[in-house]
Every structure is written in C-alpha cells, then in structure tokens.
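Note that one protein chain of the assembly has been removed; the remaining protein chains are unaltered in position.
Chains here go by letter, A and B, matching the order in which they are written, and residues are numbered from 1 within each.
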Amino acid sequence: MYELKVVTRFAAAHQLRMVGSKCENMHGHNWKIEVYISGDRLNAGGVLVDFGEIKAHLADVMKKLDHKFLNELEYIPDGKPSSENIARFVAAELQAKIDSANARVSRVAAWESDDACATYVVEQ
Amino acid sequence: MYELKVVTRFAAAHQLRMVGSKCENMHGHNWKIEVYISGDRLNAGGVLVDFGEIKAHLADVMKKLDHKFLNELEYIPDGKPSSENIARFVAAELQAKIDSANARVSRVAAWESDDACATYVVEQ
Partner (left out) sequence: MYELKVVTRFAAAHQLRMVGSKCENMHGHNWKIEVYISGDRLNAGGVLVDFGEIKAHLADVMKKLDHKFLNELEYIPDGKPSSENIARFVAAELQAKIDSANARVSRVAAWESDDACATYVVEQ
C-alpha cells in the first residue's frame, strides 16, 4: 500500500465552548495541515497521484479556512471549529476533489501549535 | 476515529547493557516524547479531550523522568531504560491519568535524537 502526505498551512481565528479553559476566549492559530492519500496501485507515471494535483486541490480547500473567523463558517462540522472538526472538514472537502478510483483520503492532521495536533482518521 | 498528539521533552541520563555498542557508556539525551490519544466521539465542546488536560497530565509524568539517571528508577520496565521502555512507561502512566471512557492512549513515541525514535503501540 502507498500513502502520500502533503503539508500546508493556514491562519485563522476561533473560539471554543469548553468550561474552564482559556480556549473559550477568541484566539487564533497558524494551523499546519497534513493530508494523507492512500491506495494500492501506482499509475502509468509510477506515482499514486501527482503531488501537484493534490497541492492544487488542497490550496482550494485552504481558501475556505485561511484568514477567516472559523466560528462564522456554516460548513464547519457542528459549528464547533476545534482542530478535530477542522481535520474532518478538510478530509471531506479534499476527498470530493480527488478524481481517482484508486486513491482515497485516509487521514488529515491539524496541528494548532508545534506541540498539539488532532487527526481525523477516515472510516474505510 | 480521532487521534490527538501532544509533544513534550525531557532530559536525562541512561546506560544500556548491549554488547559491543557505545550505548553501554553512561550518556544522556534530550528525549522528545509524542503521546497519542484515540477515540471515536467528540465531547460537547467538539473535542476528544482538552489539549490542556493532556498537557497537564503529561507534565506530571515528565517529572518522573526529567533530569534523572534513568537506571536508578525502579519504575522503568525491566530496569532497562531504552527508548522502547521509556515509551511504554509513559503510555501506562498517562493512561492511568486520562479520565475519559471514550479516549485511550494508543501510542507513545520517544525520540532519543533527531534521527532515532522508538514507539510503543498499546495493545487494544
């Protein structure tokens, strides 16, 4: 099995509703996003999917998040822009753009800082 | 499935009993520790577990390792403070502190340098 990983970043504001945590204050992060695409067979070029294609699709998804106040976006799952839900959103958006029967988004990781990351693992 | 990752560090001395390896000399490392917490359902705040909670528990575990001579610690598995056993120790200690029916420690990685890491994968 092959698994591609592509890394990108976006910056945004968010606010969580968690009793007793400083995350309740409106704040923001430079998120680092890692997307994973998995599949079993390489194409005629010897690759699973062209990295350039993944990067182009991912850049389109990032436009929906970058420099936004995430709590105002109706497309964030449950209206709760945690890193968990951001990762889940990116996975669904990217999967809808990947045009390959042999490759699927398997995981997306959202790092909200250098030491804290939430990954959504897609059910297969 | 969601998986959180939190990264921390500690510095300590250790010594291994391995025939013919320089690791037999007492030496030390700045270990980088990555802990993984997995679960299927987000809580009311839209997160698996508050990162702040994991970091607080992990800081408590690190106090048992940081700036110690690991060979002198009776709680290291088999009395052999390899990165493998350090990872296993951290996994067990952190699991005992996580107060959530829906989240469990799934893996702990212990980097003893920028190019060498041992991960303990918890049996599920």
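Things worth noting here:
Keep this in mind: contacts are C-beta pairs under 8 Å (C-beta built on N, C-alpha and C of every residue); 3 or more make two chains touch, one makes a residue touch a chain.
A quick note: this is a predicted structure, and the numbers were derived from the prediction, not measured.
Summary of contacts with the chain left out: across B:Met1, B:Cys23, B:Leu73 or B:Ala92, the touching residue is B:Cys23.
When the missing chain is restored to the complex, the residue among A:Leu4, A:Leu73 or A:Ile98 that touches it is A:Leu4. In the full complex, the hidden chain is touched by subunit A at residues 1-8, 42, 44-48, 50-52, 55. In the full complex, subunit B touches the omitted chain through residues 16-19, 21-23, 78, 80-85, 87, 109, 112, 114-121, 123.
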